[in-house]
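One structure coming up, written as structure tokens, with questions to follow.
Removed: one protein chain of the complex. Kept in place: all other protein chains.
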Amino acid sequence: MQPRMSVKAGMLSLVLLTLFLAAWHLLVLAQQGPAVEMDPEYAALMGKQATEGASALPKPAEVGAELWRHVTDPFYDAGPNDKGIGIQLAYSLFRVLTGFLLAACVAIPIGFLIGMSPIFRKALDPFIQIMKPVSPLAWMPLALYTIKDSNLSAIFVIFICSVWPMLINTAFGVASVRKEWLNVARTLEVGALRTAFRVVLPAAAPTILTGMRISIGIAWLVIVAAEMLVGGTGIGYFVWNEWNNLSITGVISGIVFIGLVGMLLDMALARASKLVAYAE
Amino acid sequence: MTAPLAKTPKRGEPIGDLMSPAPDTRKKIIQVEGLERRFATPDGKSNTQVFGDVWFSIHEGEFVCLIGHSGCGKTTLLNILAGLDAPTAGGVIVDGKEISGPSLDRSVVFQSHALMPWLSAIKNIAFAVESRWPQWSRKQVLDHCQKYIDLVHLTGSESKKPVQLSGGMKQRVGIARAFSIEPKILLMDEPFSALDALTRGSLQEELLSICAETHQTCFMITHDIDEAILLADKIVLMTNGPEARVCEIVENTLPRERTRQDAYTHPNYYPMRNHLMEFLVSRSKRFSQELSSGSYDPRYPPVVRPTAGPRDAGASKAGEPQPAQDGAKYGDPLR
Partner (left out) sequence: MGALSNPFDPDQTLWGGCSCGQHASQAEHDAAHRLTGAAPAPDERERLAEGRVAESAASDRAAQPADTDPDVAWTDREAVLARTVESAVLRGVFGGDASRRGFLRAVGSATALAAISQFIPLDKLKAAIVEAKGPLEKTELNIGFVPITCATPIIMASPLGFYERYGLDVEVIKTAGWAVSRDKSLAEEYDAAHMLTPMPLAITLGAGSVATPWTMPAVENINGQAITLAMKHLDRQDPSQWKGFVFGVPFEYSMHNFLLRYYVAEAGLDPDQDIQIRVVPPPEMVANLSAGNLDGYLSPDPFNQRAVYDGVGFIYKLTKEIWEGHPCCAFAASRKFIDETPNTFLALYKAILDATAYSQVHENRKEIAEAIAPRNYLNQPVTVVEQVLTGRFADGLGNVRNEPDRIDFDPFPYHSFAVWILTQMKRWGYVEGDLDYAAIAEQVYLATDAAAVMQEMGMSPPETTYKSHTIMGKTFDPAEPEAYLQSFAISRV
């Protein structure tokens, strides 16, 4: 039953995709205006939108060709402002993972502290409540100004926006560890550190992983925006560069790659959550 | 007030020997002395005494049950014995030393089994064993765990996670874990209350046989009279809270070699049962009247031995000296 169902679901997905692409193609055709009569000398200086009334939106096949071009040559390096999609994605992933891991190193211990100590929870709560809703990109100018390095600033922004979900989830996970498990550890005279690692951490791990999954999603959202702002390298810069050329084809292929990588990141963390999940 | 010397039957002593019980010379493992616990009222302005002036003791190798209605602070009392909670007044002496917190001397079987769901059955036990003997090798630990897995008849389910185990199997792991660290005393908080009757019965029997085999000192909280009669050497009756007290201590007059199948055929079974039932049904509520009637001394709660004697046992009143053949006598002097 199970495999048959996934085959059916897969087929349905394909049908939906086909319908979507067909609708897109028809939309582009519908936007095609009439060709304009022009002096050939003048027309030579104009773009297809002006001369042939072509739609600004590319056809799916054009985007497909563009995607194929990127997939078949992902690592070319034609100067500091023109690198293959693979290199750009690697830059973005490096920033995201660095910021994210730094955030985890900070958020999980502090989350433990908050989860275990009501005093810390009360003391840190106002800060968390104020910092949490700040849009990550609002940090960007501040970061650029104080850190004075756009790459580090981007990492900092990733850090600052991925820290909160992990912190809050860790604190929540730790605070809601069942009392009886802690009591088991107490009656066995287990030390604080061993309790933290052997009881609290595995007990809170699923909640912590949920926080990490939220964080990596936000981090990936933010890196694209941050790189569009700061530029230089990365998938965000790639999209900006295509936009600078008003190339909708390029922008759409950027979107596809961003979506794919975001999905892979989420899948990786979903797999990690499965490893630490437990049923009661 | 003059208290006659307390005598309790030795383990395995024929119950016919009620007329002249030998003095109990066994070592006292636990002495509960004047224990009181108060909780702040929800408004935080005052506090309520859950129980107070609780005195009793447990001898080495003895199985003691505590019976009382919910709300009398049974679990609180057990938590204090375990060191998980602290008394407002009084103290607990274990093996001659006043306790100040949890210890590997006293292991606990929790009502909800309290297994860590991310660990397999054997790993749950290993967690305890490693805590008890941190210097042991991995193999030593696993061999030791296996012994207790076998003891509770879980052989073959070692690597199952708690979620894959039935309720009874889970509690078996809980019991194996508690036994595995070879504590001086095993504390059990209604360990079988969440189980269905059939499972409960078989677990009770297993526990009985393990205790017989290991001579483990046990203290168990229950509200099940049959369970108490089957397992306990001595039953501590607590009145209803708040301000609960130890009403009396009932010595089990059934032979130690009882089983679930034959216990109820013994002539002392119904006297025991009726005595306990009467306590739960009516006396536990109006104990305060008995208290005010005079001669109750909380340090020496009356000890009762209900038997199928000439006068139906169990009718004795606290503080009232009873002839020995009535099965009633004053409790053990605590010191």
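The first chain written gets the first letter, and so on, giving A and B; residue counts start at 1 in each chain.
Everything that follows uses one rule, which is that a residue touches a chain if its C-beta (ideal position, glycine included) is under 8 Å from a C-beta of that chain, and two chains touch if they have at least 3 such contacts.
All values derive from a computational prediction rather than experimental measurement.
Taking the full assembly into account, the omitted chain touches A. Considering the whole complex, the residue from A:Met5, A:Ala78, A:Ile119 or A:Leu275 that touches the absent chain is A:Ala78. Only one residue in the set A:Ala103, A:Leu144 or A:Ile235 touches the chain that does not appear here, and it is A:Leu144. Considering the complete assembly, chain A touches the hidden chain via residues 38-39, 41-42, 44-47, 49-50, 56, 78-82, 141, 144-145, 147-150, 228-232, 237, 240-247.
One rule holds in what follows: only the chains that are shown with their structure count from here on.
Rounded to whole angstrom units, the spacing between the C-alpha centres of chain A and chain B is 58. Within the complex, the chain B residues that touch chain A are 82-84, 101-104, 106-108, 110, 112, 114, 116-119, 127-128, 131-132, 161-163, 181. Against chain B, in their complex, chain A makes its touches with residues 178, 180-181, 183-190, 194, 198-199, 202-203, 205, 276, 278-280.
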